[in-house]
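Here the complex is missing one protein chain, while the rest keep their positions.
So, chain A:
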Amino acid sequence: MYEGRKSRLRLTRQLPLHLLILPSVVCLLVFNYAPMTGLLMAFKDYKARLGFWQSPWVGMKHLHYMFTYPDSTQVIWNTFLIASLKIAANTVVPILFALLLNEVRALFFKRSVQTLVYLPHFLSWVILGGILTDILGNKGIVNQLLSGIGLDPVFFLGDGNWFRFTVVVSDVWKEFGFSTIIYLAALTGINMSLYEAAEIDGATRLKQTLHVTLPAIVPVILVVGTLSLGNILNAGFDQIFNLYNPLVYREGDIIDTFVYRVGLMNGSFSFATAVGLFKSAVSFVLIVTAYRLAYRFGNYRIF
């Protein structure tokens, strides 16, 4: 009796707050959850004429077809490889850069470098695609440098062996400045007295970095790392789509570009949905696993 009254009282007290959050919840339901109904398309043979509900059910046909499609293995492997390389590089490079930048004492220099390196983040891949075609072209600045030191020119965008490298490096170049911000913020939060104590104990700058700075930002690294694992099958549609060409299909075709060509250009919506569903499922499993691991070993809760 008393319990019930208490909880009812709590509910009444919190009601205004619940109502305030209502719009966000409705928006979330309408824009994030309702569209998920569309996933049913992966198990139907979608015909525009019949519409969504009338299209016949075909069960696992599209998923089965995806795994027997001759190019699927190649495409999934490409996606996985490029995305993993990107995740690794996009974690390591910003941390290193943040540590280096943190040692810089000249404030003006530090600020300007920081601004300069995150500028590329705001350029779209459509623009960068054009710029990279120029820079990496046969007569571009990179190949001119290479021939300056006596090397053969490299067809970065058309040579299968170089394409993945080009994609990963250009992505890091575009994004590392922006990712650095989060680590710099974490670095400013470290208690200065720890450094003072380490200094008194005779630690060098390197030792201080290894034993004070790095452990202090591990939680942030874990959060960023875990969240990015969700992208293990997102190798970056915008980038690949603007850079790839038939010469590098074998090494550069990823799930998203493949879905674009099959699903949108060729009109197989159900098949494209099935592939998308597969992608989301894999990402979901990975995120949950990474979160569990982070909790168990890092004793860190994100959610």
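Note that contacts are C-beta pairs under 8 Å (C-beta built on N, C-alpha and C of every residue); 3 or more make two chains touch, one makes a residue touch a chain; residues count from 1.
Keep this in mind: contacts and distances are computed from a predicted model.
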{"item": "From \"Extracellular solute-binding protein\", \"Carbon monoxide dehydrogenase\", \"DMSO/TMAO reductase YedYZ molybdopterin-dependent catalytic subunit\" or \"SRPBCC family protein\", the hidden chain's UniProt protein name", "value": "\"Extracellular solute-binding protein\""}
{"item": "Residue, one of A:54, A:115 or A:147, that touches the chain absent here", "value": "A:54"}
{"item": "Residue touching the undisplayed chain, where the options are A:56, A:70, A:148 or A:202", "value": "A:70"}
{"item": "Residue of A:6, A:250 or A:292 in touch with the missing chain, whole complex considered", "value": "A:250"}
{"item": "Hidden-chain contact residue, picked from the options A:97, A:125, A:155 or A:278", "value": "A:155"}
{"item": "Selected from A:112, A:138 or A:191 as touching the chain missing from the view", "value": "A:138"}
{"item": "Residues of chain A in contact with the chain not shown", "value": "12-13, 15-17, 19-20, 22-23, 26-27, 47-51, 54, 69-71, 130, 133, 137-139, 153, 155, 157-158, 243, 245-247, 249-250, 253, 261-262, 265-268"}
